[in-house]
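What you see is the complex with one protein chain gone and the rest in place.
Chain naming follows the written order as A and B, and within any one chain the residues start at number 1.
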Amino acid sequence: MKRETLIWTIVFILGIVMLLGRAFLTEQGMGKAYVRAVEINADAPDPADRWIQYDNALPKDYYTAVARDPNQREYQFSPGRTIGVWVAAFFTLFILSFLIRDNPFYKIAESVVVGVSAAYWMVVGFWTTIVPNLLGKLFPEWVNGWAIPGLDAQAEWAYLAPLILGGMLLWRLSPKGSWISRWPLAFIIGTTAGIRLMGFLHADFLSQIRNTITTIWVTDVAGSFIFWESVRSLILVVGVLSSVVYFFFSIEHKGFVGRTAKLGIWFLMITFGAAFGYTVMGRIALLAIRLEFLLDDWLWLIDPAMKRMSM
Amino acid sequence: MKRTVPLMITALGGFVLIVAYFIPATQGWGEVAAIWFDILAAIAFVLGGGNLLKIHLKKASDRAPGWGYSVITVLAFLTTLSVGLGKIGVNPNPMYPGFPLSGDYREIGSPFWWLYEYAFKPLTATMFAMLAFYIASAAFRAFRAKNVEAVLLLGTAFIILLGRTFAGVYLTSWLPDSLFGLRIENMTITIMSVFNTAGNRAIMIGIALGIDPIWGRGRSDPCTNS
Partner (left out) sequence: MYEFLKNLDKRWIFLMMFLAVSVPIYIIGKTGKTFPEVPTLLAEATFQAIEELKEGDPILLSFDYDPASEGELAPMATAFVKHSCEKRLKIYFMALWPVGPQMIDDVIARVIRSDFPEMVYGVDYVNIGFKPGNEGVIKVIVTDLRELYTTDDKGTPIAQIPMMEGIHSVQDFKLVVNVSAGYAGTKEWVQYAVTPFPDKIKLVAGCTGVQAPLLYPYIPQQLPGLLGAIKGAAEYEKLVIDKYGGTNPDPKYLEAKRRMGPQLVAHILIIILVVLANVIYYIEKKREART
């Protein structure tokens, strides 16, 4: 066996032994999930119309309830959600393992996320839009009978158009019939263009020019000149103009135009530096929440939100 | 015909929305077009899922390299789809207990919720969390202060990185009030509200000017390129 493989095998075995030891041999354990049973429609005369919903509960609520009454059934240990926490933790570790090198665990995790996310989006699109906004508009009585019982509307046959266009769009999956999807795609492109043309023109062009037309002789209410505010205004106006000159490639960047464009580049470099700084900030927060999940919700090594403080 | 009708649909769709912006009496047409667009966007999700299934089923049936992972993808897809579309394990809406499919498809405790909470959420979140590592690696390998522009970029980045944490406050807290503007946290505010605003405003104006002719021209139409 190669040395590297041997080292990794030992690390895995030690890791599993430590995890199982912490989970089963320590008093508090780790990675456990609890639920609170809530009765729904408790007053309904027909027992078939009553059921129990299980909301997430904190471990401290469970232990407080058990200490008060060991036979209580309101707060319970949840095997399904406990398995879920461990599955989530292992998926997190599988993805992080890519940092060492590409490996089958990472590929399995990647395959699962691709499949689950595509199906998730389909389910969301179906229940949030296709049922209420398409089928519910065309066949309200039918939808009333199984999906939205309170729906009370008249059929709107104008919605046949998006139904037909949607059907044509699905022909894209067929190798021979994909040309049929051109009409709905054309509609999508046309409406996107129409929506965005005006949005960008108004908010990003006209409004930005208007916002830049600002006074560079800033005074307070009494009329006294405020030096630093005026300097800021001047820098803003000069910055916008010089950066716009940089993007104007129809005139050669020589002489006065060249020097202005150079100033524009400097403003843009400061802009990109700020973007880099903020991007770093953003990415680190994403890592922080995943490591918090591993240390807090799975390993139970820390408890900053006091979810288990009463134990 | 194959080219003309899609072009006419594109032009009509765009035209209706532009006219609706300016003429209040035609606002209803714009709303109708936008609602149809929203419905087609939902159907596009179905198309995306179907396309994924098609590609991975083909890969698995052709026994292409990595076909085992395609089987996992298809299994994950079909499992999530079936529990989600069928609202399996979902209780009805309490107001309508006699209608099994009237409940919330994302109900806490349902298999679909479980797949979101313990598969989709940790996987997507960790995928993006990896970027923190790559940004550190990129910072070491790529950022060289070779010229004035690079020095400006890196200098600004350092001020922002320090100024947006307590480190910046601590490092320049000793500066007197007369030099208030030179405290790192205040320099950060100035950089963002003046320099960054100027640069991004110019970029926005440039993009807005660029987008309008591209959308208006419509010469490269993906509908007609097959």
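Descriptive notes on the structure:
By our rule, contacts are C-beta pairs under 8 Å (C-beta built on N, C-alpha and C of every residue); 3 or more make two chains touch, one makes a residue touch a chain.
Small disclaimer: the values here were computed from a predicted structure and weren't measured.
Considering the whole complex, the residue from B:60, B:83 or B:132 that touches the absent chain is B:132.
Looking at B:10, B:172 or B:197, the residue that reaches the missing chain in the full complex is B:197.
Touching the chain that is not shown, out of B:23, B:167 or B:182: B:167 (per the contact rule at the top). Between the chain not shown and the residues B:108, B:175 or B:209, the one that touches is B:108. Of the listed positions A:34, A:62, A:120 or A:266, the one in contact with the omitted chain in the full complex is A:120.
Mapped onto subunit B, the footprint of the missing chain covers residues 17, 21, 27, 30-31, 34-35, 37-38, 41-42, 44-45, 93, 95, 102-104, 106, 108, 116, 120-122, 124-125, 127-129, 132-133, 135-137, 139-141, 143-145, 154, 157-158, 161-162, 164-167, 169, 185, 189, 192-193, 196-197, 200-201, 204. Touching the omitted chain from subunit A are residues 55-56, 99-100, 120-121, 124-125, 127-129, 132-133, 136-137, 147-148, 150-153, 191, 195-196, 199-200, 202-204, 207-208, 210-211, 271, 274-275, 278-292, 295-296, 301-306.
Quick note on the criterion: only the chains that are shown with their structure count from here on.
On the subunit A side of its complex with subunit B, the touching residues are 35, 40-41, 44, 46, 48-49, 51, 53-56, 80-81, 84-85, 87-89, 91-92, 95-96, 98-99, 107-130, 133-134, 146-150, 158-159, 161-162, 165-166, 169-170, 172-173, 178-179, 182-198, 200-201, 204-205, 208-209, 211-212, 228, 232, 235-236, 238-240, 243-244, 246-247, 264-281, 283-284, 286-287, 289-290, 293.
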